[in-house]
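If you scroll down you'll find the structure; I have some questions about it.
Just one protein chain is left out here, and the rest sit where they should.
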Amino acid sequence: MKFSFTEEQALFRDIVRRFVVEQSPREEVRKVMETNAGYDPALWQRLCESLGLHALHIPEKYGGQGFGAVELCIAMEELGRGLVCSPLFGSSVLAGTAILEAGMAQDRELWLPPLAASERRYALAVDEGGGCWDAKSLTMQYTQQGDTYSLSGKKTFVVDGCSADVIVVAAREPETKGLNGITFFMVEASAPGVNRRLLDTVDQTRKLAEIDFNNASAKLLGTPGEGGSALERTIDLCRVYLSNEMVGGAQRLLEDAVTYAGTRLQFGRTIGSFQAIKHKCADLLLHVELAKSAAYCAAEAAATGDPEFSALAALSKAMAADTYVKTAAQTIQIHGGIGFTWENDTHLYFKRAKSSETLFGQPAWHRERMLRGWQI
Amino acid sequence: MKFSFTEEQALFRDIVRRFVVEQSPREEVRKVMETNAGYDPALWQRLCESLGLHALHIPEKYGGQGFGAVELCIAMEELGRGLVCSPLFGSSVLAGTAILEAGMAQDRELWLPPLAASERRYALAVDEGGGCWDAKSLTMQYTQQGDTYSLSGKKTFVVDGCSADVIVVAAREPETKGLNGITFFMVEASAPGVNRRLLDTVDQTRKLAEIDFNNASAKLLGTPGEGGSALERTIDLCRVYLSNEMVGGAQRLLEDAVTYAGTRLQFGRTIGSFQAIKHKCADLLLHVELAKSAAYCAAEAAATGDPEFSALAALSKAMAADTYVKTAAQTIQIHGGIGFTWENDTHLYFKRAKSSETLFGQPAWHRERMLRGWQI
Amino acid sequence: MASNAAELPDEQTLRTNVRMWLERNWDPDRKLVEWRRMLAETGWGCPEWPEEWFGLDYPSSLANAVQDEIASFGAIGVARSGVRMLAAATLLEHGSAAQKSQFLGGILSGEDTWCQLFSEPGSGSDLAGLTTRADKQGDHWRINGQKVWTTSAHHANYGMLLARTDWDVPKHRGLTFFVVDMKQPGVEVRPLKQMNGYASFNEVFFTDAIVPLDRVVGERDGGWSVALTTLANERRVADGMRAWGSVQAGTGGIFEELAAETRTVNEPYKWYPQRAGRPDLVISQARAADLDQDPVVRQAIANLLILEKSSQWTARRAREAHLLGRPQGPEGSLGKLAASHVARAAAEVHTMIAGGEALLAGKDGPLDGLIAEILLSVPAISIAGGTDEIQHNIIAERVLGMPKEPRTDVDRPFKDIPRN
Partner (left out) sequence: MASNAAELPDEQTLRTNVRMWLERNWDPDRKLVEWRRMLAETGWGCPEWPEEWFGLDYPSSLANAVQDEIASFGAIGVARSGVRMLAAATLLEHGSAAQKSQFLGGILSGEDTWCQLFSEPGSGSDLAGLTTRADKQGDHWRINGQKVWTTSAHHANYGMLLARTDWDVPKHRGLTFFVVDMKQPGVEVRPLKQMNGYASFNEVFFTDAIVPLDRVVGERDGGWSVALTTLANERRVADGMRAWGSVQAGTGGIFEELAAETRTVNEPYKWYPQRAGRPDLVISQARAADLDQDPVVRQAIANLLILEKSSQWTARRAREAHLLGRPQGPEGSLGKLAASHVARAAAEVHTMIAGGEALLAGKDGPLDGLIAEILLSVPAISIAGGTDEIQHNIIAERVLGMPKEPRTDVDRPFKDIPRN
């Protein structure tokens, strides 16, 4: 990719897709989403063992697979398509990327191997309210006494925060603002002063936590005060991963809508033979394909260190979110009454679409960021 | 009205509509729009004599008909429906309203009777570029020497400015800003120092002029420096009149679209039997009716001095503009290739819709004004 | 049936008579059913109904005066809530004398509750394509099939059932309208959970359920025109229903009974305000989030308000035309479609304002999860009671007079029509 996948990548996609179809059918999703943990440890174990997804983008020297952003995006797209509930996004993608971007060599050596061995799960705590994960508006300050650090304050929208073993926390040096002074820490979830609470979110397929830190002991990750651009890049990367997850979900919804419209008979015809439905589906296809192009392009930019990367991350996030939400709403509409029932799967995607729309910042905010990224 | 018209008003509408159908068929519009004057003096004479439209809202004591804003809105809607080219809007509506709003008793006595007798035609010059007609951003200053005033500078977007006998000009007292210091003047179009030029506008059915004033002699209208709120109210009133004109055009377009779709056969069926066309028309109907409701409500607010009037004027202008433009574009689309030809009348409405969309300020600007009008 | 104007009382006399009767008879310690039976017998419970059936043939002006008098006196009226009034309207127009006599009293007293058994999993937009079958066997009909979207089915005693009785004729001509007893072994009611977590509707399964022969309303195989009466009354009754919920309170056992009834009736509808998108909450939410001065949010709010107000004014135009006795213009058919637009726009603005918190439910979310409930309820508005697509068809064909699509399912025996 940028504009086409290699044969190896296409093969990898097929493997992930087959795994998802076989191992995480939607009945499984429904079962798991009702649990507090929000994932099935046995399934997760198989995902790690069979596909190594948990360590896909972790360099080989830390025990990972050593693949790049494009492959991770492919995996995200396929998991999004299947609405797979797993710690991949919270632990490997969010926290793993933060460690890769912010950590120094010794930090990576310390923290990445347990992740790559799927011995421990991490989570990334950045946002403090609102859900934009905007590095500049972070306010939590750390306290330093000699070589020891501690954190107090509240983080929220922590993906899989309740089930993680270690929390990667972004805080700032007292008296700093903007990107200056931002510093990463590792906090054991079991440490005194760490209180976690599952947020009551409508999207049961992605568990979010609010975490209170009360003078919790923290280990430094990376250089104090120098984590600002690593944080920005981490979140931008995760925006791109999320965009690819979203286009996977949108594509699946479109297929569901087309299939349903092709079988549902009303007035003696399949409803898919009515232009009202048919043209809606054609329009969705257009937008899903445009959103895919944007997500793939951003994936490539992530992999190649494109100077426009941040703008493209914003672009892909805005486009994927608008498309996923629109596709989900229209898929409900095409299903009619049945689409509004709990029994039909469409609402699971609708809720994921809505929660993804605002996670890491909503479309209008990203459109503005995109223009600024291009100096417009 | 607000929510229904009286029987007299309904009758008046019928009369105007019949007149328009008989006297200003679209062939007539096409003939007249090619002329520099932009109207047919004989038709205008009949409009004045048969219907008295030119003096509809002028009080009886000045020789007018003494009707209110609602009746003028009805006339505007019907003229908009027929795309009638006449000096009504520029002369009676814009300039006449300004004289009514800004003039003192003696000014009205001096200037309104010739208008009501259709002896002279006026025009209103406010905008200096951009087309918002925003009173606050007016910059032209007047010069006073004793009791005599003169004007220098440029006014533009003057509706029917080239064919008027007298120009009503809004200028400001030196060193003032905002609504303070705004003063109205009457300038004879034939006076030395007045240079008029027809603007090359795509909407040939509404002639616009740019007027240069070079130390042109001006007569005071109203109290010096006190014209700010009269100017704002004048333009808001004219926004409402224009909104009603726009919904008339949109309604007519919708009827044209439905008629065409009902007769045009493709694939052995009328194209109006295809949902793609049918649903488009239903959607247009919804928006046209909503825009009508807004325009009628604003008309009533104009007539009753509703304290929300300015917000409602903004609302009706935004809604009518969005609807007219959308209806025009879709009517072209429904006509297919023929809709893009010069021969088909749709483009005349499309151009009027586009020119009305921006005249006196475009929709986004009015939405903002509306909220401010409601203290939001 | 309009009564002779000469026989009508003048309004003031009427009000006096009602009040005098209430003063003599109203007693908040009476049982609710007993009171309503008394009131129904006077004809003042439903004065616009025919004289022979609990009414007085009054025009709506006088009927409203009676209702007003009862309400201002603080007394309770007859049971006019819920689907029962659809049943009443249908029976009054199409029912036999025996049916009216059997059912209308229990409707007005509130003893019986009703449900409407029309929609099926396989026939939503295409209602006439339903496949629940009624087969005549000796002295009864035997019902088999499944209905869906049945509000109140879990507590209703009676159901208005539309079932297919002839499969060899075109679809609209083989349907029969029945009154079915819901409390019988062959009827199973299961709640149907929606995506917003509520279960306002039910699925109803018929397995050899029994309907006596005299429970056919209208003609055998003539059920479509009976059902049209029910459907035509649906919107009007829905309005009445909502008005009802908010009325009387007072002291006395009767008010407790009424409150319990109201709770039961309103239960399925409690998320309906959120379904409409709650534009009323937008400005306060924007202020609370400190976004009310954000130019982009303001444009979205302004667009929403324009849509909402224009829709309200359009509805007002329709009502005024109706009151003035003028023919209905296009404005009267657009309310449902306009409501979809308003609700969707409102949900978008709420998302924009609430940001990441929009999807948080319960205490974690803004307004205790109400915003999340809006987002999960709005998708229903463009589906329930006729999808937006069907509304577009209806408006185009009936209001704009556009040509119908060629149809292949209306002039052939139903058994030959492809169906799921």
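Labels for the chains are A, B and C, by order of writing; each one numbers its residues from 1.
In the analysis below, a contact is a pair of C-beta atoms (placed from the backbone, for glycine too) under 8 Å apart; a residue touches a chain by one contact, two chains touch by 3 or more.
Here the structure is a predicted model, which is why all the values come from computation and not from measurement.
The chain that is not displayed touches the following shown chains in the complete assembly: A, B, C.
Residue B:200 is the one among B:27, B:119 or B:200 that touches the chain missing from this view. Among A:48, A:125 or A:261, only A:261 touches the chain left out of the display. Residue-wise, the contact with the chain that is not shown comes from B:268, picked out of B:146, B:268 or B:305.
Touch with the chain that is not drawn comes from one residue among A:318, A:332 or A:348, which is A:318. Within chain C, the residues in touch with the undisplayed chain are 294-296, 299, 406, 408. By the touch definition given at the top, chain A reaches the unshown chain through residues 2-4, 258, 261-262, 269-270, 272-275, 277-279, 281-283, 285-286, 289-294, 296-297, 315, 318-319, 364, 367-368, 370-371, 376. Chain B residues in contact with the hidden partner, per the touch definition given at the top, are 127, 129-132, 157, 199-203, 210, 263-269, 274, 276-277, 329, 332-333, 336-344, 346-347, 350-351, 354-355, 357-359, 362, 364.
To be clear about the criterion, only the chains that are shown with their structure count from here on.
Measuring from the average of all protein CA coordinates, the nearest chain centre is that of C.
In whole angstrom, the spacing between the mean C-alpha positions of chain A and chain B is 53.
Within chain A, the positions touching two or more other chains are listed as 274, 276. Contact with two or more other chains is made by residues 389, 392-393 of chain C.
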